[in-house]
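Structure, as structure tokens:
The complex is shown incomplete by one protein chain, all other protein chains being positioned as in the whole.
The chains carry the letters A and B, assigned in the order they are written, with residues numbered from 1 in each.
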Amino acid sequence: MSEWESVIGLEIHAQLATKSKIFSGASTAFGAEPNTQACAVDLGLPGVLPVLNREAVSMAIRFGVAIEAEIDHYSVFARKNYFYPDLPKGYQISQYELPIVGRGHVFISPAEGEHKEIGITRAHLEEDAGKSIHDQFPDMSGIDLNRAGTPLLEIVSEPDMRSAKEAVAYARKIHSLVRYLEICDGNMQEGSFRCDANVSIRRRGDDKLGTRTELKNINSFRFLERAINFEIERQIDLLEDGDSVVQETRLYDAERDETRSMRSKEEANDYRYFPDPDLLPVAIRETDIEDIRASLPELPEQKKQRYIEDLGLSDYNAELLTANRETALYFETALAVVPKQCGLLANWILGDLTGALNKAGIEIGASPVTPEMLAQLVVRIADNTISGKIAKEVFEAMWQGEGDVDGIIEARGLKQITDSGAIEALIDEVIANNPDQVEQFRAGKEKVLGFFVGQVMKQSQGKANPGQVNAMLREKLKT
Amino acid sequence: MTLKTEDVRNIAHLARLHIDEDVLEQYVADLSSILDLVDQMNQVDSSGVAPLSNPLDATQRLRDDNVTESDQRDKFQQIAPDVEAGLYRVPKVIE
Partner (left out) sequence: MAATVSEISRGLEAGEFSSVEITQEYLERIDKHNPTLNCFISVTGEIALEQAKTADTVRAEGNADRLTGIPLAHKDLFCTDGVRTSCASRILDNFIAPYDATVIEKFRAAGAVMLGKTNMDEFAMGSSNENSYYGHVANPWNISRVPGGSSGGSAAAVAAGLAPGATGTDTGGSIRQPAALCGVTGIKPTYGRVSRYGMIAYGSSLDQGGPFARSAEDCALLLQTMAGFDQRDSTSSEEAVPDFSATLGESIEGLRIGLPKEYFAEGLDGKIAGVIETAIDELRRLGAEICDISLPNTGLSIPTYYVIAMAECSSNLSRFDGVRFGYRCDNPVDLEDLYKRSRGEGFGAEVKRRIMIGTYALSAGYYDAYYLKAQQLRRLIKQDFQQAFSEVDLILGPTTPETAFSIGAKTDDPVSMYLQDIYTISLNLAGLPGMSLPVGFSDGLPVGMQLIGNYFDEARLLNTAFAYQQVSDWHLRVPEAFK
């Protein structure tokens, strides 16, 4: 074990899935022509004023309720003042004191059997900035303010994570949660879900936190893990060489897989926060919170507990099946067809289906094998029409679009042989062809039974019912 | 409250204001005398008084989530100092 311990906290910016911006009636749709979705308010024209979007507030509360956070009855918007071309007003409307969501927490499982609670310090509403485009003109940057004013929920964690793996598990957890809650589309490529990581290291056993750096520009979970690991190594090297870590913002460069200092943010910032006089405190009534609580869907944690307690799934399988909303939906749709086969179904989803999806690089929602098709496959395994092994072949055929389960079984002649006369004929043939092994078995070498089963299955092209073959072989070999 | 020249330079930088060197001292004097006026606030003990940021102590009204604005880029960019390909242009930003 290394003598160094890393301490990681994440700041996640989730763009809220509202139709219009947080303080204006301009559209939030992604990908429009530059500055065509920047209205007078978004541009910060002289004289314009912000008016708060109800849905953004409601989405933030939804998140707060889901992480069991404290939600104050008053929430205040503040101006964060700094000059930057993608920040039209020279200040960002954000929250400082009295954020909408106070202290809460989530649970993560970074690996099978591991559990950890991660504290969430706060989550506040703010407006997104525009975008600077640096490669369009030789000596100039271009500013597109379409994104300016898109509502963001900034979710700030406690520095509770101790490895890049934990940080990724936490980020995935939040990602899954905001999608369960339908408050963010979670698209990391389009920047709807962005992670900044605060990373520091200290000697194991130290209480004091080391100097931290903030990593930005991370647009996938894979890069999050790599950026943090790179940064931990960089900081360890510095300290072991007798240097010190400089508190700064660093940009992750995915192409070079390294972090580098952001020169433009070098200057120590004095944001001069103060309550925005154009906006008034937001009053949140207990009844509003209760209404939102009542309208929440079943959350991943609750779902997981239900899978464990009511369905008897293992903790690990329950965690994986609930890790995202789409997987859980797939599972539950299929389960409705085969309510008694949840273990078998879970194994198929987490095994062959997940493997095939990963290989093809597609999301579960786009799987060519629908939940209904997979459920039918499980039905046929359970009623002994096909063996587990044959089922893999049927699955593969379904994936390739050859039709439904029964059609494939029929067309390929894969129906399991359960007729004892037919199986007996196969067994007799195998016993007759392998006298040496028969001798060994009779001499007490039980292991040879496996050989016989394999031979019989091979003869039947995998279609013989393995349970039946086993029992009948045993009977025959004894005599 | 007397400010130093360096303080005024720092404030001007924070506010992104270019101040000519030859009038800097005038700003130092003016700002210091304004701060003297402001320091009169300390004559009253206000500890425990809740700050008042809006004179009516009202709360925020919320807007329904509807798209009400349409594209007015051409009109808005007519008054911009430097625009090309629909983008506002500034000297290269280094990140």
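Quick notes on this one:
Here is the rule we use: a contact is a pair of C-beta atoms (placed from the backbone, for glycine too) under 8 Å apart; a residue touches a chain by one contact, two chains touch by 3 or more.
Here the structure is a predicted model, which is why all the values come from computation and not from measurement.
The residue touching the chain not shown here, chosen from A:K89, A:R226 or A:K304, is A:K89. When you scan A:L49, A:V246 or A:A471 for touch with the missing chain, the hit is A:L49.
In the full complex, chain A touches the hidden chain at residues 40, 43-52, 79, 81, 83, 85, 88-91, 143, 270, 272-274, 277-280.
By the touch criterion stated above, the residues of chain B touching the omitted chain are 3, 7-8, 11-20, 23, 27, 30-31, 33-44, 46, 49-56, 58, 60-61, 63, 72, 75-76, 78-82, 88, 90-93.
Here is the rule we go by: only the chains that are shown with their structure count from here on.
Put simply, the C-alpha centre of chain A and that of chain B have 41 angstrom between them.
Per the touch definition, chain A reaches chain B in the complex via residues 18-20, 24-27, 33-40, 43, 45, 51-57, 74, 83, 85, 132-134, 136-137, 139-145, 251, 262-264, 270, 272, 275, 277, 279-283.
Interface of chain B with chain A (complex): residues 14, 16, 53-54, 58-69, 71-73, 76-77, 82, 84-95.
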